[in-house]
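Omission of a single protein chain aside, the complex is shown with its protein chains in their original locations.
The block that comes next holds chain A.
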Amino acid sequence: MMRMRARLLVLHVLVVTMLVVLAVRLWQVQVVRGHEFVTRATETRTRTVIVPAVRGQILDSHGRPLVRNKTALVVSVDRTRLTRMPDGGMKVLRKLSAVLGRPVAELQQRITPCGPGVSKPCWTGSPYQAVPLDEKVDTREALQILERQEEFPGVTAEVHSVRQYPGGRAGAQMLGYLQPVTEAELEKREGLKASFSGVDLVGRDGLEYVYDEALRGKSGLRRVQVDRMGKALGVEEQTAPVPGDHLVTSIDSRVQAVVEKALARAMKSAPAADGGAAVVLDARTARVVALASAPGYDPAIWAGGISARGYQWLMSDKSGKPLVSRAINGQFAPGSTFKISSVASMLRAGYPLNGKYDCPGSVMVGGRAFSGFRGIPLGTLSLHMALVKSCDTIFYKAAYEQYLKDGGRNPKKVPKEVFANTARSFGFGAPTGVDLPGESSGRIPDRAWKKNLWNATHDVSCERSRKGYPEVKDRARADFLKRLALENCTEGFLLRPGDSANFSIGQGDVLVTPMQLARAYAALVSDGKVRSPRIGWALVRPDGTVVKTIPVPVVGKLPLNEKERHYIKDALSDVPSDGTAAGAFAGFPMNKVRIGGKTGTAEVWGKQDTSWFASFAPTKNPQYVVVVMVSQGGQGAQTAAPAAREIYEGIYGIKRPPAVPGGKLTTRLPQFAPDGTVEGQ
């Protein structure tokens, strides 16, 4: 027994050692390294889910939505997870096909990346991105998937907020669009705390881009506790998203609809028309009431990610590049609509306001005869009638005289350049600063501009002047081009007499955008102040609190006194009744609403004329400025003026219900009820 007891003592020591080992190891794991395991436990046990904030709506001046949100349940598949499964995810797809009621083969094709031999509907996106399989699932189907995550590994059903456009194609370029934010952009925006999820969208154009920060709100975070299968057990922590503010614009969606229709009709009426724009401003405030560009497109194409084919179509010549807003990016010679600037230039150059001016069929400018419209002499005219009848030669003469005053071909050190500088003070040659991205600045060709152009081009033109244009088939044309190249090479840095004449009637190298022309007319017919037009009117929280009213900045002043402004305005007021637009406005009830305006027909080499009509109404204390431009639309009176007439008819309700009852624009922001609905809507 002694031996056994000795051996038991050995066991005793072993058992105690074992207990000590376990206790020490437990201390080490739980107390010493406890923190480390708490972190790892949190990592394995929780998933962080980004809760996107509801993006603010874009509303018109009465609170009617231009862009609103609808929620859509989207089922997506993580392709990489599926391909890692032994059967390539076939089992999951089969189950999914049963739930969604779609053939397995279709689902399979939709998640296969496009490539040689893989036809539509294949996946055009990144191979690492979750592929949306179905964007119109109902709640029942989504729940079937969400509640049985272990049966659908790699499949998610999420509520996505999708932009909806109640106006359809109306104002698509102005409203802009959303696209998923890139990782780089998100990091730039949020800094280190950025967590890229792929659900964040960013405004890429239009108002969505300019007011992105206010509209997008702040996305929330939800830490969800999950089990081993990834099934959510509960929410551990959550930061609610802060919804974005609504953008109330000064757009009147009814006027916008009228404008879109009129522009579309104008485009159809001119067979060669390849683009058009219409701008309606509140003449008193320079707020934008309607802004349209043709051709248009349906912005719903962006929802849920655009396909590569869709994007290419939008960018192609075949579609007419509908993404480009002709209202702010279309740069065209303004033709006679520009004469408001030329009259002002004459006044500033010292020509009397009440003087009499001879309007011959043509005048000699720098040894060349410049004729007016069809070379018809109009006799002796006041400046008033010069505008009404759209005489060209009076302006040629005045511009040429000023050109010579500046030294002509041998310019003074500091030329006055009255015509160019007056045009600049009308806001031409610089972006209007409207709250839209990527606006064009137009062009005011002065002496400095010529010089810069020559510096950039004379190498080419001098070479051409030697070698000619052998690739041009037409002999006469090739000779003309060669002579032109020689002229450009030897004296291209000089403003030529013809340049000054062309400038005075808005031809040649002068380019303006419809928006520039509209704000110039707004300044002329209101208080003479040049403003930077605004579409955004106010930012409003979803509960109706006004965060900020967006002011319309005054950026300049017309070089005209009140009397002069009224004189020009009065002259323009006779154009639709007695002048160049009389035909287009024949039968229009001028006794009810008197329209003022100016037609413009700008020649474009090798193309049809650009048709312009810049107008305002009512002539006494104007409320609206309407500018219509149709590229390759022919004469101003032919295409643009009838479109403008249709717009006024829509606004004032002539032979139809008025878009703006009483014709007066609202000056009060729409009132929101505390629940976010708009009163009276």
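Quick note on the criterion: a contact is a pair of C-beta atoms (placed from the backbone, for glycine too) under 8 Å apart; a residue touches a chain by one contact, two chains touch by 3 or more; residues count from 1.
Throughout what follows, contacts and distances are computed from a predicted model.
Asker: For the chain that is missing from this picture, which UniProt protein name fits: "Response regulator receiver protein", "Phosphoribosylformylglycinamidine synthase subunit PurS", "Electron transfer flavoprotein subunit beta" or "peptidoglycan glycosyltransferase"?
Answerer: The chain we cannot see is, by its UniProt record, "peptidoglycan glycosyltransferase".
Asker: Using the definition of touch stated at the top, determine which of A:M90, A:A105 or A:L233 touches the missing chain.
Answerer: Answering carefully, the residue with contact to the hidden chain is A:L233.
Asker: Sort through A:M1, A:V414 or A:A476 and give me the one touching the missing partner chain.
Answerer: A:M1
Asker: In terms of residues, what is the contact footprint of the unshown chain on chain A?
Answerer: On the chain A side, contact with the omitted chain comes from 1-5, 7-12, 14-16, 18-19, 21-23, 25-27, 29-31, 33-38, 40-41, 44-45, 225-228, 233.
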